[in-house]
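Taking it in order: structure first as C-alpha cells, then the write-up.
And then chain A:
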Amino acid sequence: MSTGHVLLGLLVERPKHGYELKKEHDHRLAGAKPLPYGQVYATLQRLERDGFAEVSGTRQEGGPERTVYSITDGGRTELERWLNTVEPPAPYVTSPLFSRVAVAGTAADGFLMRQREAHLARMRELTAQKASDVPAQVLAADYALQHLDADLRWIETALARMKEDDLA
Partner candidate 1 sequence: MIDVLRMLNRGRSRPERVRAWLVMAGAGVATFLLCTAVSLVDVRDDGASLTGLGLALLALPVAGLVHQANRLASATRERRLAALRLAGATPGDVRRLGALEGGGLALAGSLAGAAGYVLTHLSGPLPQVPVVLLLMTAAGAVSGLRAGRQVIASPLGVVRRARVPGPRVRDLVVAVSGAALIAWGAVVRAGFPIAGPYGMALVMTVGMVLLLVGVTMAATWLIRAYAVRAGARARSPEALLAARLVEANPRAWARALSVVGLAVFFGAASGAQQAATGYWQAHALVDVALLLALVAAAAALVVHQAEELIDLRRSFAALAAAGVPERSLGGVLVRQAVITSLPVCAVAAVSGVAVVVASAIDIYQVGWLGWAAGRALVMTGVGVLTAVLVALAARPLLRGALRLETLRGG
Partner candidate 2 sequence: MLEARNVSKTYGRTKALAEVSLEIAEGEIVAVTGPSGAGKSTLMHCLAGVVRPESGEVVLDGRRIDTLVEAELTALRRESFGIVFQFGELVPELTAAENVALPLLFNRRDRREAMATAAEWLARLNVSDCADQRIGELSGGQRQRVAVARALVTGPRVVFADEPTGSLDSTGGEQVLRALLDTARADRTAVVMVTHDNRVAAYADREIVLRDGAVPAGAPR
C-alpha cells in the first residue's frame, strides 16, 4: 500500500486535490514511474474508506471543480508507523537478469556483454540527468546509478566465475 502512504505524506503539509497530488508525486519521486491519474483517485478513495483521509471541501481554479482531501489523525498515525517500519532486506533474489544467467549458465557470456552495454548506456543517461542539479532528480539518479552499478559489478563477477569454470 505504499502509494497510499506516499499520498498521506504529501497531505501532511496541507489539504490537496488529486491533480495536485499526482504532480507532486511525480516531482518528488523523480525517478519513479509516473503515477496514473486514475490510480490517484482509487487510492484516495481507499484512504477515505480506511479512515486515513477525508474530503475537506472543493476548490475551483479556472478549470473544473476539484475535490480537496486532507489527512485524519488515524492517517497521521498510520503514516508515522509506515515511516518507522524497517524495509525487509530483499528476502529473495528476484531479477530477470539473474534468472536469465542462472538458466543459461556459461552460455550467458555474450548476453552479459550486451547487457553490460545496455546498463552503461542507461547509466550515461542518468549521469547526464544529474547535471540538471534539481535535488529530487539527482537523488533519484543516484539511487538508480548505484543499483545499476551493483548489477554491473555482479556481471563482472559472473563473467570472471564463468571463465574460472571454463579453465577448471
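In this section, a residue touches a chain if its C-beta (ideal position, glycine included) is under 8 Å from a C-beta of that chain, and two chains touch if they have at least 3 such contacts; residues count from 1.
The candidate set was assembled so that all candidates are chains of the complex that A comes from, given by their letters.
Treat the numbers as computed from the prediction; the structure is a model and nothing was measured.
Chain A shares a touch in this complex with candidate 2, selected from 1 or 2. By the touch criterion stated above, chain A contacts candidate 2 in their complex at residues 110, 113-114, 116-117, 119-120, 123-124, 126-127, 131, 145-146, 148-149, 152-153, 156, 160.
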